[in-house]
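Sharing a structure with you now.
Of the protein chains in this complex, one is absent; all others appear in place.
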Amino acid sequence: MIAFKQRWRHGWGRRVVIGVPFLFLVLFFSAPFLVVFRISVSDSIGVRFQDLLAWTDGTLTLRLKFANYLFLTSDPVYILTYMSSIGFAGLNTIICLIIGYPFAYFMARSPAAWRPALLMLVSLPFWTSYLLRVYAWKGLLDDDGIINNLLLWLHLIDTPIRMMHTARSMMVGMVYTYLPFMILPVYANLVKMDTRLLEAAADLGAGPLTTFWRVTVPLSMPGIIAGSMLVLIPSIGEYVIPELLGGPSTLMIGRVLWDEFFRNVDWSMASAVAVSMVVLILIPLAVFNHYQTRGAGRSGGA
Amino acid sequence: MNSVFGRVWLAFGYAFLYIPIATLIVFSFNESRMVTLWGGFSTHWYHEILHDAELIDAFLTSLKIALMTATASVVLGTMAAFALVRYRSFFGRTVFVAHINAPLVVPEVITGLSLLLFFVACEKAFGMFSERGIVTIWIGHTSICTCYAAVVIQSRLLTMDKSLEEAAMDLGCQPLQVFLLVTLPLIMQSLVSAWLLTFTISLDDVVTSSFLNGPGVSTLPIVIFARARLGLNPTVNAVATLSVVVVSIGVLAGSLWMARNERRRAQEQAAAYREGMQGIELGISKAGA
Partner (left out) sequence: MQPNAAGDANFLRVERLTKRFDEVTAVDEVTLSIARGEIFALLGSSGSGKSTLLRMLAGFEAPDSGSIFLQGVEISGLRPYDRPINMMFQSYALFPHLTVTENIAFGLKRHGLPRARIAEQVERMLTLVQLKPCARRKPHQLSGGQQQRVALARSLALEPKLLLLDEPLAALDRKLREQTQFELSNIIKRVGVTCVMVTHDQEEAMTMADRMAVMSSGQVLQVGRPNEIYETPNCRFVADFIGNVNLFDGTLEEDETDHCIVATPHGRFYIGHGITGVLGQSLTVALRPEKIELQIEPPADTSVNCLHGRVAERAYFGASSLYRIQLDTGMRLQVSVPNTERHSGLMAVGSEVYATCAPDSMVVLTQ
């Protein structure tokens, strides 16, 4: 009897379909990281790892310059900046949730005829260039920006209020940019929710507030998590908004990296920062993912 | 909880979203150079940008790159999505999945930086990528956008009825034919969505483009960013208005088209159901008579 698995060998087509994108991403996503790591532990730009090894007098030496990493850990600025980035990102997520969840909720509860239009009105900012939208806030918040000019014209103030280049202005820009990213997943989740569950809750004696907290919110949890991830993760590494709207008090790791690279031209330092960042982002995510799939496996097997 | 409070919240929310955009548009028609002080109605900024060589060059470059990126991303993304959904187990699947998810998570400053250093290192070692410009930016955009495309297409592939592909095979299609004749038409809408998404991402990208461009090559966002950093600039307002108008037309057209399709489909299904019911009733009455 011929073994059947052998006869059904997978064709070349399968190998191409997996291989081509895999190769592309390995070449242009992971390989660069290895290069970055190599640069961060040496003095020069190079792609050959052999340069780190030296063979002299019968001794094999591996030369790794860890000075950059030591500098990272010793200088509090980097740690502070990273913490600050997470802090701002977290704050951004929370504010987006507070504004966005009710927004999505009311969208989902509005008459069915209105919903496509409401959805479209939220998608429009989503599709518009975020650079332009952030620039709009510059125009609004500047010392001689629209808001200040309006208040001066109405004689409500005598001198312009300082709004730009502060943590507040940056947060406004962040929330403004990321709000659609929170609204859309939560809306998608809420609109698919089975309203009969709400009817069942009411039938069993729950008032509107109880129904909301004990039925609606838990059921929309996947949407909340999706939205939060879409806001939190990109916010940590955000560069444009801190640069245009933020100031010296808003330490964000994106700006630090950019400045390190473009201004100081210290490439190996920038590389070290980059590698630490990747490690600090990917590890918590891998852990999160691990628990996510474990939980899904447990509840999914019915 | 419903009516009044809800409507007020929505109203304020939409106002928050749209007032900044509205100010952009309004002040693009401002006579004076001062973006924020109204000096009278004028369209001369639009004339300005039409003669602004730097801006137009940058726009064409961005457009070229975006078209190339979107197309490449959708092709690679479709392959990746297909591999993820249809091939349940293969050697290195976990690593593959990680490669599809990681670019979505790692900040652009990092991917941009690492790719640039990679290109520089390649230049030193192999002499490749010495000229940085459209090709390098395109590669950078594609490596990120492929993952976005894969996610969009993957979700559609998951909901697609697998038995359709089996039926095609049963009727004599080889695997490639199955894909071209059955799968592709059915996921076409998600391919279009993915294309538009990646096109937009590439067109708007600032960070990766800044790292990967070379002397003489600029994209529109790079130019705008440079001008915005210096201060408020009415030409930026004009560009913004045009951009908003184009996007609005696109989003509006897309929404209307989808809504019309949905409605037509629902009508046809209802008609078919009614016909089926009548047929049964006729069958019963005939049997009775």
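So that you can tell them apart, the chains are marked A and B in the order they are listed, and the count of residues begins at 1 in each.
We take it that a residue touches a chain if its C-beta (ideal position, glycine included) is under 8 Å from a C-beta of that chain, and two chains touch if they have at least 3 such contacts.
No experiment lies behind these values; they were computed from the predicted model shown.
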Selected residue (touches chain absent from view) among B:40, B:127 or B:185: B:185
Candidates B:40, B:127, B:172 or B:216 - the one touching the absent chain: B:172
Absent-chain interface as seen on chain B, which is shown: 161, 163-164, 166-174, 177, 181-182, 185-186, 265, 268-269, 271-273, 275-277, 279-280, 283-284
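The definition used in the following text is that only the chains that are shown with their structure count from here on.
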Chain A-chain B separation of Cα centroids, rounded to whole Å: 17
Chain A contact footprint on chain B (complex, rising order): 1-2, 6-7, 9-10, 13-14, 16-18, 20-21, 23-24, 27, 34-37, 76-77, 79-80, 82-83, 87, 90, 92, 96, 99-100, 102-111, 113-115, 117-118, 120-122, 124-125, 139-140, 142-143, 146, 150, 175-176, 200, 203-204, 206-207, 211, 221, 224-225, 228-229, 232, 236-237, 239-240, 243-244, 247-248, 250-252, 255, 259
Touching residues (chain side chain A, partner chain B) in the complex: 11, 13-14, 16-18, 20-22, 24-26, 28-33, 35-36, 39, 45-48, 99, 102-103, 105-107, 109-110, 116-125, 127-133, 135-140, 142, 144-146, 148-149, 176, 179-180, 208-209, 212, 233-234, 236-240, 243-244, 253-254, 257-258, 261, 267, 270-271, 274, 277-278, 281-282, 285
